[in-house]
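Structure provided below as structure tokens; questions to follow.
In this view, the complex is presented without one of its protein chains, the others remaining in place.
Our next item is chain A:
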Amino acid sequence: MDEEIDTRKINNSFLRDHNYATEVQPVQTLDYIDSIKAFFFSDNGQLRSFTQPEPPLMRRQEAFNRTADIISTVEFNSTGELLATGDKGGRVVVFQREQESKNQPHRRGEYNVYSTFQSHEPEFDYLKSLEIEEKINKIRWLPQQNAAYFLLSTNDKTVKLWKISERDKRPEGYNLKDEEGRIRDPTTITALRILLDHKTVKLWKISERDKRPEGYNLKDEEGRIRDPTTITALRVPVLRPMDLMVEATPRRIFSNAHTYHINSISVNSDYETYMSTDDLRINLWNLEITNRSFNIVDIKPANMEELTEVITAAEFHPNQCNTFVYSSSKGSIRLCDMRTSALCDNHSKLFEEPEDPSNRSFFSEIISSISDVKFSHSGRYLMTRDYLTVKVWDINMESKPLETYQVHDYLRSKLCSLYENDCIFDKFECVWNGTDSVLMTGSYNNFFRMFDRNTKRDVTLEASRENSKPRAILKPRKVCVGGKRRKDEISVDSLDFSKKILHTAWHPNENIIAVAATNNLYIFQDKVN
């Protein structure tokens, strides 16, 4: 504790003046597989019922290199209580924040695994001889309306609505088994037991079925028929509180609506509809109806040879249920109003910045392609991410962005090699903080960047095991562009381009961030003063 205070005094993080993050402090590093393992062998030894492809005792090294474990999306729910991640293997892992206990006030709520399930499986389209990847492209939470949680998860072709609910009661009070499951000696059974749970008595109907006699009077739990003369009393099974079991069930499956690969889903503020976006089309769905969707944007040209741009991302306005935006590979963003017409091919607004001719290169088209677009929480601003920059647009001004932030401009001279190793096609996401004052996006070498819109200051941080002992403060990193390299700086050529942070998430209300670095999920939060 004292060490933390001293470090804070010494650490000259220039973001110190702000409430949201004095120094960024890692709360926990959740090795993806380890976290699943922890869930697998929970304290009471109960095994959860979910599909776990690899054997549970897999060593960490092997686990680290599995492609299926690469995290492909991260999303907090609307309260920040839950954090969902999707991976390339089609799994979804949901983390829940611990309730803060009064006994340990300085131990902020940590995130623990809450539920794991296999959302999508690999499929094969026989007509086109194509394999459909099970990789989860996006997860979006629905606002909570009852005790259960709902989320939408999508792969390239199919969107699924999952219900995650808790079960905390199990039947108990069998006649022929005791509490530990051992068979009772029938001669000791002398009376009928009805155990009450807290407030209710339940009336059960005991009846026999045709095919399989049920009820523990006539057979023991191995299924052997008991000698009726040994049974002396009747017991009624009742429900009794048990350890928490969380189950996820698919409630809706929205399929066969997309010819191209789905890249985004967005839930509307009306909580009734959502849209799914592929390269050329955007479809509007009702959450209750799976066999019908409405096409609201179609940019497919009559002649595919004339194709010049594709849709890269889309999102509904946070408050106005008729408004949405979509970004294109040409670097433009279109805002559409669904009230104007059924098919929103004609935009209401077009946000585009003319290209700087001095920056023209072979790769201008690739680096201007927008990889992510996000509305601010207020709905007033848009943030877009292209390969080298993050831009903030005012929706009232279409001609140019309000602010442009350089994420890693030192890569501009390296575009040729980045094209060679395919990194130039990487799609980085970007996120707002809860108050729309800070932007965050990822980079290479497991670096991620934060930009403060008010002070115009920025910081580069690294998500790595070495730097992330629990409670340790993250140190700002710096990339040196040329000339003399200082001690703590890293040169552009030493950057590891295989370690990229594409997906990040920011808690809606607090300064807690989740950063996905290939197989690992890092959760950081700001220091308590």
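Going forward, a residue touches a chain if its C-beta (ideal position, glycine included) is under 8 Å from a C-beta of that chain, and two chains touch if they have at least 3 such contacts; residues count from 1.
Going forward, contacts and distances are computed from a predicted model.
A.B. asks: Could you tell me which of "WD repeat-containing protein 73", "DNA-directed RNA polymerases I and III subunit RPAC1", "Immediate early response gene 2 protein-like" or "V-type proton ATPase subunit" is the UniProt name of the chain missing from the displayed complex?
C.D. replies: Not shown, but named in UniProt as "Immediate early response gene 2 protein-like".
A.B. asks: Write down which of A:70, A:148 or A:366 is the residue touching the left-out chain.
C.D. replies: Considering all chains, including the one not shown, the answer is A:366.
A.B. asks: For the chain that's not shown, point to the residue among A:356, A:422 or A:493 touching it.
C.D. replies: A:422
A.B. asks: So one chain is hidden, and I want to know which residue out of A:78, A:232, A:259 or A:341 touches that hidden chain in the complete assembly.
C.D. replies: Among A:78, A:232, A:259 or A:341, only A:259 touches the chain that is not shown.
A.B. asks: Looking at A:70, A:132 or A:472, which residue reaches the missing chain?
C.D. replies: The one listed residue touching the chain not shown is A:132.
A.B. asks: In the complete complex, which positions of chain A touch the hidden chain?
C.D. replies: That gives, for chain A, the contact residues 128-133, 135, 156, 259-261, 279-280, 304-305, 307-310, 312, 329, 362-366, 369, 416, 419-420, 422, 425.
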